[in-house]
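Removed from the display is one protein chain of the complex; every other protein chain stays in position.
We just call them A, B, C and D in the order they show up, numbering each chain from 1.
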Amino acid sequence: MQLIENHITTGIPLSPKAKLSARNVDVFYGDKQAIFDVSLDIGVNEVIALIGPSGCGKSTFLRTLNRMNDTIDICKITGEILLDNENIYDPKVDTVPLRARVGMVFQKPNPFPKSIYDNVAYGPRIHGLAQGRVELDEIVEKSLKRAGLWNEVKDRLHAPGTGLSGGQQQRLCIARTIAVDPEVILMDEPCSALDPIATAKIEELIDELREKYTIAIVTHSMQQAARVSQRTAYFHLGQLVEVNPTNQVFTTPQHELTEAYITGRFG
Amino acid sequence: MQLIENHITTGIPLSPKAKLSARNVDVFYGDKQAIFDVSLDIGVNEVIALIGPSGCGKSTFLRTLNRMNDTIDICKITGEILLDNENIYDPKVDTVPLRARVGMVFQKPNPFPKSIYDNVAYGPRIHGLAQGRVELDEIVEKSLKRAGLWNEVKDRLHAPGTGLSGGQQQRLCIARTIAVDPEVILMDEPCSALDPIATAKIEELIDELREKYTIAIVTHSMQQAARVSQRTAYFHLGQLVEVNPTNQVFTTPQHELTEAYITGRFG
Amino acid sequence: MNFSSLIIIVIIVLGGAYFLGRNRARTVSNQGLRMHSLPGHYGALMALWTGVPALILLLTWHLLEGPVIDHLLITQLPAHIQAADPAQIQLAISKVYNLAAGTGLAPDPSLMPAVEHLAALNERTLILNSGIALSLCLICCAVTYRRIKPALRARTEMETIVNLLLLSSSGIAVLTTVGILASVAFEAWMFFQQVNPLDFLFGTTWSPQVALRADQSGSSGSFGAVPLFAGTLLISFIAMIIAIPVGLMAAIYLSEYASSNVRQYAKPALEVLAGIPTVVYGFFAALTVAPFIRVLGTDLGFDVSSESALAAGLVMGVMIIPFVSSLSDDVINAVPQSLRDGSYGLGATKNETIRQVVIPAALPGIVGAVMLAVSRAIGETMIVAMAAGLAANLTANPLDSVTTVTVQIVTLLVGDQEFDSPKTLAAFALGLVLFLSTLVLNFIALKIVQKYREQYD
Amino acid sequence: QRDHISIVGSSTVYPFSTVVAERFGKSTKFATPKVESTGSGGGLKLFCSGVGSATPDITNASRAIKSSEIELCAKNGIKDIIEITVGYDGIVLANTTDAKQFSLSRRDIFLALAKNIPNPDGSETLVDNPYKTWNQVNSTLPAIEIEVLGPPPTSGTRDAFAELALEGGCKTFPFIKAMKKQDKKKYKAVCHAVREDGAYVEAGENDNLIVQKLVANPTALGVFGYSFLEQNSDKVQGSVIDGKLPTFDAIASGDYPVSRSLYFYVKKAHIGVIPGIKEYLAEFTSEKAMGEYGYLAEKGMIPMTAKERATVLSTVKNLTPLTKK
């Protein structure tokens, strides 16, 4: 596995109806470069799947899309990310509405050490999305239901979110994110800790959300990618190797690296 | 989904060559019961897969097997767990050698805030498994190689383990566990954050380990369960519903709940 | 060879024992036996067994040595002194010591036998002392050495000893409490013999001028502690109004906003505030802040006394800022980054994240820091004495002069004491009551923390 | 066990005791004595706690030992105590040099600072002190608010001030003076009680602080020892009391009314046990220390008259112990 010299992304990384566009993005952790010159569009109402071997930079790239990398001191980014044609790395841009518009589900579930209710209500509260208690209760219930967690927690909404099982925590984090009703949702392996049924539910949710929103999802499951996404982007060692319609990627990958990965011929 | 009254586990929960046996185990978190009267044997050189919907108690059960639940204040356990016919909940039992013999990979990767090297070397160091630096280096390298992480980290062994990607952290935790060379390995969704290739590597590792050790693995991927395990145990709402040889569980489940889960007819 | 060099020798031996034990364990395990613990554990166990008993013995001996030698000396004193009262004997012994040390006293022939005996004793006890200590070392060492077998649970045993040491450390804290209660209880009891506890607890005039019979007109020796406690509350309150917001905001700023460079220097710089001697603060409060407040207040039409609770409280607040800021900064810093990420990811602003996620997660530590600061404020004397005066006014007006319990304790104890009058005994009663009232305060704080604690991760 | 003299006691005597100790250490073969400042009462308590090298040999006091303290000493085996008077300390009432110098009588001081004073209407009853300004006390005094910074009730200086200044003024009322015979306690209560309504500010024991506070507050008067007046004569001025300025000579001659004696007490039994005590006494009472032009006088202590000094010298020479009062 080595870096491809003078690499140009194979396939169709750009989209005519781009909601989010990355342009020549490089990301560095200290001296170490984690993303190399990635340009990619995510279209409106599109679900794009990011796949690639562990450590290839999927999470890093995803985090550039709502400036979550800002919180890592040693992380430096060059290039542009445009949301509705506005560069989000413009110094004038406020990360608050940005992140409210571009929500994120993290790879490791990170519930707040608060009650389940407060975990979900947190976003709507800070953004003032609910007028009063009743509306807030509604938002919380709806979000938990959509994340498939409602039945399991409805009679312990005030128990701490940290006392949930791994999969429950993950769904709690999904519920927390959709409660803010973002335009773009970035999901970093949202189903990794979920059983098939819960996974199906989340996939259903993604399908449903797609009608209104734009979604980028990191996944290791090609089946999942195949089920939920329209396009798939394959990352390799920090480079974006290929972007193509999902069925094409999984049936006739253009790049040899993609093919090798899809067919499991690595290592 | 409700609790089955007067439930008796279907299938063959016991094993003639038991390494670990659980007998009538109940687990409570405060007032809430999470495991109901589970009895299950794990045989020598066997890989057993624990499956079931999220929140059904897989992790909780797994943690009873090496007394990891001791660290949660509100967690109370009744019943017996026998390791080589010795009750590990006997007050005389020292948890130190117990946990050295029964290693664990946690659901959420939890590397120490130390270097990658020290993360892996920690176990061998405290148990005195290496005489001198050279031997320790060997153990670290071998463990990282077996966990499929060596290539990615070999030139930054002294970088902090917390600066790895999600999947890398997970493999680091696996490497850390096998470095102690335990007799029984408990793995809580060890591949959840791994790409197919890394997953294949870990499955290979499990196969290899099985020759000498006993393994219990929690997984949400039935394919994975089918690939690596000899028997599969299906949990439901804290109860052990069915235990049977893996191929049987996935082809002809005996219990209707199992069948419903396998065929994805829940929810 | 004296006491301290003996201790150093024991420590050296202890170090040797460690290597000895470790090597022994290695040898045993090289014979192919599986050891229960690591060689290092056996070494540490050896070291503990070798050092701890000997050190305990040495310390005990050191404490008892004086009385024992004195006792032995008495027999060598001239008969007429031996027959005299204890005070005489005590004096004679002191003299013997000084004669033996050759500090220029006129020699006293009748004491010469004792002086010579002392020299002999000193020599002998030293030999005895080092002999016993070192042989104890060696014996323990040898016994442990022989016990090193694969079955010896060295780690467990070592950990038990370590746990005992840990336990006895917290025992010291408990003993301190007992000691404090014991050292104030007797005098406090004496005080309550003379002054009705109810008058003390609920009386509203504090005037420890000459104590007088109650039935006299013009009597002003009254011991009503209410104004003192009110003053303490007032001043601590003012101090906390400064210290909590400033300290907490500084902690937040340093750990969440400031660049690591700023934090690196600002935090220790603030910590210097805690170490400036209180006399300095006292002068500053009395000569700079108090006149300033007075001028300002008078201009604004308030009646400000030249000593004011405000001046003392403000300066005290500055002094305890680092207690809040540094300790809070540490616990805030310990909150996992993933929690912050979770909040930022939802579009929270930094201050929302801090206020709603980080602070609640760090709450126990912050409350601890604040309690420590309050404690420091309650225990502070010099600033109050210099800037707020010593007059016990019962008032809630921060522009008035007030005094605090601690200040009264100190002035009563360092002023012209009268060992048997309530004037001095009152200090002990105040100490006792203060102790009990802060106990209640701490109890409440603990309950609050337990209730609101948010365990992360 | 110790080879140096241990001295405890009054903070007022401390500056003098330490000069002697230092010179003694430099000019003899003995170790420099250790001098602690514990306050007179605290010092006597330690002093009387027993004999032997664990207890102090000497205690300084800015007042005479009380009979209860002598008893305590006796109870603990200390029979012979040698009392040595070392000199005088003037207590001054001063204000900043920026303001007008005060001239007061002791009666004025009493009327201004006592808690209860004779009814201004002339009847022989006591009323709470009603005066707010100095000119209410005495029309010749300026019309400024009464504000006196002084030591707290726990201080020896305060006791002395009450005894010498307040009681001095108090006695000038015949009906109170008559009380002394009938009810001594009540008499003391009336004459020694200082008002607590804010006119008298208890300002702590640090005299430098009082001096500096006076500079900051031109209408206030302060009560402190003569040595501080002398050292800060550019900043503060002593008030005239009963027609006398607090000058060195006026205090030494006894003309200035508010001055007290300073003492120290020695355990006779320790002489010959702890090396150097006798020599220390000799140094302290020598002409070059305690004399009219001695170094103690330079440090602000007011020397005794030659006759008084002779008595002290003979006490030291014969080591005459205190006889029970």
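Things worth noting here:
FYI, contacts are C-beta pairs under 8 Å (C-beta built on N, C-alpha and C of every residue); 3 or more make two chains touch, one makes a residue touch a chain.
Rule of thumb we're sticking to: contacts and distances are computed from a predicted model.
The complex includes a chain that is not drawn, and of the options "Phosphate transport system permease protein PstA", "ABC transporter domain-containing protein", "Dihydroorotate dehydrogenase" or "NADH-quinone oxidoreductase subunit K" the UniProt name matching it is "Phosphate transport system permease protein PstA".
Counting contacts over the entire complex, the absent chain touches A, B, C, D.
Note on the undisplayed chain: of the listed residues B:T162, B:Q230 or B:Q248, the one touching it is B:T162.
Interface note: of C:A83, C:A120, C:L198 or C:A269, the residue touching the hidden chain in the full complex is C:A269. In the complete complex, the residue from A:D70, A:E183, A:E204 or A:E259 that touches the missing chain is A:E183.
For the chain left out of this panel, the touching residue among A:K19, A:H127, A:K201 or A:R231 is A:H127. The chain not shown here is touched by just one of C:L128, C:V280 or C:L296, and that residue is C:V280. Seen across the whole complex, the unshown chain contacts chain B at 66, 68, 70-71, 73, 94-101, 103-104, 106, 108, 110-113, 122-123, 126-127, 160, 162, 173, 176-177, 180, 182.
Counting the whole complex, the residues of chain D in touch with the unshown chain are 2, 4, 6, 8, 11, 14-15, 17-19, 21-23, 25-27, 29, 31-32, 34-38, 54, 205-208, 225, 227-228, 230-235, 293, 295, 298-300. By the touch rule set out above, chain C reaches the unshown chain at residues 63, 66-67, 155, 159, 162-163, 165-167, 169-170, 172-174, 176-177, 179-180, 182-184, 245-250, 252-254, 256-258, 262, 264, 266-281, 283-284, 288, 318, 321-323, 325-327, 329-331, 333-337, 347, 349-352, 354, 362, 364-365, 368-369, 371-372, 374-376, 378-379, 381-382, 405-406, 409-410, 413-414, 431, 434-435, 438-439, 441-443, 445-446, 455-457.
Just so we're on the same page, only the chains that are shown with their structure count from here on.
If each chain is reduced to the average of its C-alpha atoms, the one that sits nearest the average of all protein C-alpha atoms is C.
One simple way to say how far apart two chains are is to compare their mean CA positions; for chain A and chain D this gives 83 Å. Contacts between chains form some other arrangement here, matching none of path, ring, star or all-to-all.
Against chain A, in their complex, chain B makes its touches with residues 1, 29, 32, 51-55, 57, 59-60, 107-109, 148, 151-152, 156, 163-168, 171, 188-189, 192-201, 220, 222, 261, 264, 266-267. Partner chain C is touched in their complex by these residues of chain D: 1, 3, 29-31, 38-42, 45, 50-53, 62-63, 66, 68-69, 72, 76-78, 115-116, 126, 147, 149, 152-156, 159, 185-186, 188-190, 192-194, 196, 198, 201-206, 209, 212-213, 216-217, 220, 269-270, 272-276. On the chain C side of its complex with chain B, the touching residues are 35, 37-40, 155-156.
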